[in-house]
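First the structure, in the form of structure tokens, and then the observations on it.
The complex appears here minus one protein chain, its other protein chains still in place.
Chain nomenclature is as follows: A, B, C and D, assigned in order of appearance, with residue numbering initiated at 1 for each chain independently.
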């Protein structure tokens, strides 16, 4: 069997050409009429608030989501190989994974109960 | 492309990560440096797993990912809390402990 | 079973150790007893003295003074071969007796010393804290007594080391809590020196453990002697580790510098025990540990040590002459005296060794007397500086007399305690090495200067203004001095008991050397001769 | 039927079942370009179709001017976008600003590479499956690429250095990571029963039974999270027009905007295709058709038709949703993801694993297990039926203990009932919290007074009567 990733590379190349080509084409075709207002931030037409430095900040709540996400992402990372090898790992795998899920559930329950999953 | 290349690559990435931790003062960047180091380790592990025809390396890579994730969670929590206090994530700004 | 046997069956040494220790503990734990701390201390120390005398007379076979008697051996930490093994030979007994003899005197001498607290804080100015200070003082002295007995009786190197280190603490607290204005620094200096010495010794102890015979009693001096598995240099290094510790303790030039500073700041009572007894641990250790354990190495090092000892003698004497502080002066005289003792020990000559042993006892008594008198004096005048006193002879004749007697004993006036040991050491020295003998004699001459000059300055001449009303020794103080003077006289006129006790020990040690290491011994002697 | 749940359960983890051994480089290029063309065309059609469908559902025409029944409308839009001025925002992070749309489009294109469009066909004499490639970890690849797509949105919003895009990107990333979890979890049961992560293998595992039926809960969860993943209504918070204008795309124009827009629609196709592959039997013909003529419709080019039809089924479903549902509030949306979908998916995985385990490792037939479960369930229900109801479950929450400071009141706080409503809490006009009563507006008060005056005919104020019916206008 040939390496299945080679077609993927070809696909990637084609997709990249497409994506870059589209941008390049529009850059060539499109008009160039510079305007100070045009390149200013859009804030519903009012004068943009001056933003300091590079960019605004992600709110803290976002990090909370990210952290919780990571925990479950890890779970998924382990679940996939196990699911694929479910038959082979047999009872041992099943019990181990149930334990694992239970252990992941504990902090989930904790977070829920303690208001970590309240969004507002 | 021989396996050595992968090792060299991972060595380079590891060094970049380590350098980042050592010279960048922003805690989050430093954390990223650590992540880079971990990823270099993962690359090494997977390469060797391939070399030895032994999945152990890949399994360890899984665990390293877990470790990385756990570290990110804990580290991010710590850094966010300190950031909220000081409005800065710089390691140097947090220097009350310098003697 | 006859009387002696039943007497010997009593664990005398353990009793002597436990009684003061337990009393100290009780005293410390029960605040209600603080009011009677001094009385309790005195009673206990007298009891211990009585016990020691009874043991010495009743249980100790003076005929076999060369052997270790009153033995008690219990397993302590069998895992590393440590046992609680105590027992004394003639020398040990003499030292134990010296210690228990001095403790009641120290307590008595310091009877009023803690009446005025040294602290400045308001909290200290109440009665309870004064009582607490008194109780603390007594308790520490008692603990020290127990440890002194323990260390002179220890037959186990580990036990010896443990007590060696543990002894630092009471002394340290005595200096730190009851000393002069710069007591903290002095205490620290004392502690660091001693600790450094002790830790160097620890290396030796550790090495002994590793290289020794092992077994459940591997740390007994008897098991160790002659069975240390090590090469020539190993033995020499081991020797050094012990010797440095003892030299610091002794104190031998050039590691003596802690003694003057400590003595200057330390309370007189503590000085008595520190210089009179504790420092003898160094020389005692040389005799009891170094000579039997590292015979070859001690021969190897003997020339250097003899030189050091001679330097000590001369250096101590010269510096003593230049001192302005009375306590420092006495401390430096002790450096000189310790030079004699170490000289006697490392000449490896039975007569000199006997002399050194008696010297230890005699010096203990005379220095104790000197420190006590100096303490009485400085307590009255509030100054330790020699120059602050003058012409006190007329004001305090008894004190002057006491000082003179003690001083003369110290500089080995015939008929007083110092003479016989110094004579024996000198005789031994001349037998071995003429040059060394000459230098040592030089030290004797200098000693006359360093004691007579201060006497002259303090007591002779016109009385200094303001010192006309200095009171003479009180009854209590005279009672303190009387036994000391008696002891000095007895040792000077009739030293036979002590001589009998230590001579076998000295001969044993000396014989041991000559028999075991005869060839090397000759070579070393030749070296020393040159 | 129930017993047929696990046809492929046994055996070792399977790799791709499709055979790519005949493929050559030009076949790959043909397939790759084909996928690209298919996607672009589909998007054009989809945009038109969406507008048409929405139009019909809202009883209006939708696009009708360009081309027959307005078919060329999207093409015209696309051309217009291409001809627009392409500018770079001042203050933007140049590289990332440019990279973001590229990334979005690129990742969108890439997903289809491992989707099986059909069985083996002959292309210019080469027998090859209608699938660019497949690998043992194909689904993982899809998830990875999708995850990468988030960067397009996040970076786009961030690099613009502008408030609306930033908010949009934050919301978007929060949303996507929240829904990715339930999506990923819902797939686990598929893998358990298929025994593979390879798409072609998963499709062939569904030859007897579509997982959509056997694993219905997982399918439902996937459907919901799929909509969440692609930021469609009712989950289109990142680009909620009313709030954020267009979210991360606000500061983009011309082709950059087009790529974002395109990526969004392609992603719709992607998730639909994944759903088709994993749950609806992929390219396999639906049941009655699959039986015709010994599976004639499962061979040759026919399956392409079924596949496209199924994908469009999902597309229509999404159009339909858009026409039907309102946008969720942020907290409702997150609650749905975190408190319903994730635990649901998790519980489902556990259930499937246990059932499968019992059946596979202990030989206990599924019917028996389900019978037992039903029995236990029945008993529990009976008990609950006669259980005395508990009076008001007490909520114990960490912040109950915190004394409420005005203006920081939060949902669920009991304080709301007794605190006075402050219309300008925190300096901004705010609506009343649950339990707080809105005081009558000044205008209403005036009107009340006027009516009373009118009713009494005097100027003397008397006890005010509660007014209810006078402001129904």
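In the analysis below, a contact is a pair of C-beta atoms (placed from the backbone, for glycine too) under 8 Å apart; a residue touches a chain by one contact, two chains touch by 3 or more.
Just so it is clear, contacts and distances are computed from a predicted model.
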item	value
Absent chain [UniProt protein name; select from "Multiple sugar transport system permease protein", "Phosphoribosylformylglycinamidine synthase subunit PurQ", "NADH-quinone oxidoreductase subunit N" or "ABC transporter ATP-binding protein"]	"NADH-quinone oxidoreductase subunit N"
Full-complex contact with the absent chain, from A:29, A:71, A:85 or A:98	A:85
Absent-chain contact - pick from C:30, C:53, C:199 or C:232	C:199
Contacts of chain B with the absent chain, listed as residue ranges	7, 10, 14, 17-18, 21, 27, 30-31, 34, 37-38, 40-42, 44-45, 47-49, 51-52, 54, 56-57, 59-60, 63-64, 67, 70-71, 74-75, 77-79, 81-82, 84-86, 91, 94-97, 99
Interface residues of chain C (partner: the chain not displayed)	75-80, 119-123, 129, 161-163, 165-166, 168-169, 172-173, 176-177, 183-184, 187-188, 191-192, 195-196, 199-200, 202-203, 205-207, 209-210, 237
Contact footprint on chain A, counting only the chain that is left out	85, 88-93, 103, 106-107, 109-110, 112-114
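Here, only the chains that are shown with their structure count from here on.
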item	value
Interchain centroid distance [CA atoms averaged], chain A/chain D, Å	14
Euclidean distance of C-alpha centroids - chain A vs chain C, Å	81
Averaged-CA centre spacing for the pair chain D and chain C, given as whole angstrom	92
Of all residues in chain D, the ones touching two or more other chains	none
Residue ranges of chain A touching chain B (in the complex, touch as defined)	60, 63, 66-67, 70-71, 73-74, 77-78, 81
Residues of chain B that touch chain A when the two form their complex	62, 65-66, 69-70, 72-73, 76-77, 80, 84
Footprint of chain A on chain D - complex, ascending	9-13, 16, 20-21, 23, 25, 28-29, 31-33, 35-36, 81-91, 93, 98, 101-102, 105-106, 109-110, 113-114, 132-135, 140-141, 158-164, 166, 170, 173-174, 177-178, 180-181, 184-185, 188-189, 191-192, 195-197, 245, 250-251, 254-256, 258-259, 330-331, 333-335, 338-339, 342-343, 346, 349-350, 353-354, 356-357, 360-361, 397-399, 410-412
